[in-house]
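Take a look at the structure set out below.
One protein chain is absent from this view; the other protein chains keep their places.
All chains are identified by letter, namely A, B and C, in their written order; residue positions are counted from 1 within each chain.
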């Protein structure tokens, strides 16, 4: 263990000298760094921190150094995570490229593709978006109809993607397209990488019930994509797409949990509106009971998450838990946000303008936004189907 | 209207002189008269009242006098119902024969069958039971497998019926049997009448989670049934069976409603256990809210039932409401009975023996019995299927 | 026979449906929102309703109203709810009925005809703080000289920016009073709410009130009745909205295809839809019954109003939540109108007391 201790000591010293003090505070709204050609850093320190991190491959600590990764062992990466947390360092970079596409390229990509794309992803020079959903293909993702027709050493892509987060800010898109319309639906799909600067691409932001959103619709009209930007074999993209999705699902449920645990307790929020001394029961007995129910469901979900993590760490992963946590996490979160609005009474009904506190308007918008949580990334209904089939073994 | 007024006056006078005073009180447990060869009348007055009623066909007021019915018009029958209610007369007879089989014979039976069976039904001399459900055919009734094989002018019946109410007390059974095993399942069924005294019939009572029950299993081994006891054509029994079922469904939801409206209010029951003065809020806020929810659901259901009745009376029946009332009625009833047990706390946990009041034991047994309400007569799931299809027009 | 609509009622319903479809609807609401309209009222529609005499349905015939009942107003309110058309029908009806009954006040006598024909608009200013309460506390009426002074804040006045007159409830000497205040004399802050329906705060700072403008200083029974009426008209609007969100959802279930079949063929979704249908049918029964009782049919107005609001608060929220979820991704886009139903459901849930408030009240009315 002494080698790992040495590593930890050296790393800590390095972090203390290279991570600017301003980068050791929690990031505010819009202060996260997502990289890309058009990246606007929130501060000079943020830019310096990313550059420093890149010298040691900290954005992708376990990836090979030949692509710019950190080349660390799992144990070393765990130490890195602990030290970053201990020192309160901000993540130097957030990136779909690292979370989702990178693992796909490492597993399914050609050596040329890895050399072409991984360094830019790791250093935060290229920003990626995901082209999966289509208007006619929601829960039934495999029914997608964006076509890619072979024309020499290019594909010509026509169709429409929707729910593309930050398509308007991304440099590249990883994308599922139909290369064989006559094959069964799962067998005619390919996984391709598309430069968002290609002629024929139009991006339109989507307005949600909660207001502006990072989601976009992306239209393809005769977009030419070199064949060597296809990952894996032609018509064999479905498996790759699913592999990538498994990463998305766990990200959603975990981020939800982390986010809610730092919030002001619901009861304290309720007391701000109805008064009364701390320690006394809330006056509105019905509201109080609803709060307790959500608090308890949240607690039980947290314990179940911890249990799953401990079992996994002990080498006894139960499997298929991602669906459960996605389902329960988003449903509890919806109820929690509904309750946050309800406990504000009339003060929870504002859309904008004067007469409402910023906190009230934010709470209301977040409630509206949370309605999508149980739809995006596999709806609650899809998760129930998965659980019934894979965990309970119920017949189709 | 004067003719109807005369009828009313004459009828009232007749009832006053022919309905014994003891028959003008609500019947106690076990005091209902179901007729049949083995009928044991609860009192001599009950027997006299039935005999008197038979002289005017009051048990089947609108049926033709040639079979022993009352031969009344719809208006006259309505007057009869009003007068019976006004004077508090007990029904002289309760009878599946009248409620279910009679309408079938009047619509589908031969003249010979009507003459053979209706008089005994009307006078309460023969008691009928229903042979529909089978162990393998619950919600999917049409998959029944009790076979009837033609042998000359008889059928030979083999198989098993279940959930037969009072099969042990009935003289005859109306029964669905499979006469053509190779036809599609709805097209190989016949409707037959079986004498329960026939050799080869064994009846075994069913014990429920609530204890003893009127339900029985009925086993048929080589039971010979004359072909002229078949109603309607061979293999055409499914339509007849469904026609009969439509009567059963409306009976269940209406009787539920009538029954609960005379009960002591839940809040008053709760107060007996937790004390406190009438008018004060119940101390247990959570119990109080559950009571209110059930009370309100019960109220809304009652209003919806009244609305449906008024619309029907005005000649604008909405149709398909039977499924809704069966569903909502039984579900609300289940919650109500659960609550009745819950509000008794430890006093609601008794099965028998000392330490519990009779009322407590009855409440607990009735709760257990009520679990079957949402299963029998078409389960809640079946009602939801029917509503989705027939009312909402959702595709199969 | 209160449940069966008469020929006259059916004709009012048909007229309302036609007018509301022609001049109202979510498109109007969307425009009000995008233009940040401070009044939050579908002006053209309101004009059309006035022209057809649908504004004074339950106001006295002698003063220019139609002399009908709240049940008729409820039928129009259902149509407003169905189309999410912001129009102060309920608020105006209830406020105007309070004014019209006051033969003792010359101001009230003078105002009544213009309220009956809708040339002047009134609304009830009652809600204070963040939650509905039965009695006013924050706004007080006190004697000053030969008249009175009005003080305090009303937190949520429906169509408070668009009205000409406010009927303000106020605490007064241990009881309650109802006071007529011309809008121009109050400090008004228009609120921009999620449902884009008009709403405002009103502040009174020592506002001088003439004795003639005080409708009553013994208002408890009358205010209670007015709140029950307003509650029931609100539930009628909610009923219309909930049915429409449900209807659109069933339609979508039939048309949207996934995995090669309409999603309405999935049994889990069918069962959820069928449950909602039952819920809505029961909701309709209690709302219609409540309005009949308000018009004089046998029964307790207070009990029915609470029964209806408790149910509709839950039902409208539940049905719109389900509607959005069952629509999947498009359900949460602003492009679809569905989100507006969800937002309106949330506002109406709080107005006049939420489900918990009314269940508690119902239990108290029944003595437990």
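Everything below uses one rule, namely that a residue touches a chain if its C-beta (ideal position, glycine included) is under 8 Å from a C-beta of that chain, and two chains touch if they have at least 3 such contacts.
Just so it is clear, the model here is predicted, and its values are computed rather than measured.
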| item | value |
| --- | --- |
| Touching partners, among the displayed chains, of the absent chain | A, B, C |
| From B:95, B:333 or B:380, residue that would touch the chain that is not displayed | B:380 |
| Listed residues A:324, A:341 or A:368, member touching the removed chain | A:324 |
| From B:209, B:268 or B:314, residue that would touch the chain that is not displayed | B:209 |
| Among B:75, B:151 or B:352, residue touching the chain not depicted | B:352 |
| Those residues of chain B which, in the complete complex, touch the missing chain | 133, 135-140, 143, 162-163, 206-211, 273-274, 284, 286-287, 341-342, 344-356, 364, 368, 371-372, 374-376, 379-381, 384 |
| Interface residues of chain A (partner: the chain not displayed) | 265, 267-268, 270-271, 278-282, 288-289, 291-293, 295-297, 299-301, 303-304, 306-307, 310-311, 313-314, 316, 324, 327-328, 381, 383-385, 387-389, 391-396 |
| Missing-partner contacts on chain C, residue numbers | 266-271 |
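The rule is short, and it goes like this: only the chains that are shown with their structure count from here on.
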| item | value |
| --- | --- |
| CA centroid of chain A to CA centroid of chain B, Å | 58 |
| Approximate Å spacing (C-alpha centroids) for the pair chain B, chain C | 44 |
| Distance from chain C to chain A - Cα centre to Cα centre, in angstrom | 42 |
| In chain A, residues with contacts to at least two other chains | 286 |
| For chain C, residues that touch 2 or more chains besides their own | 356, 359-360 |
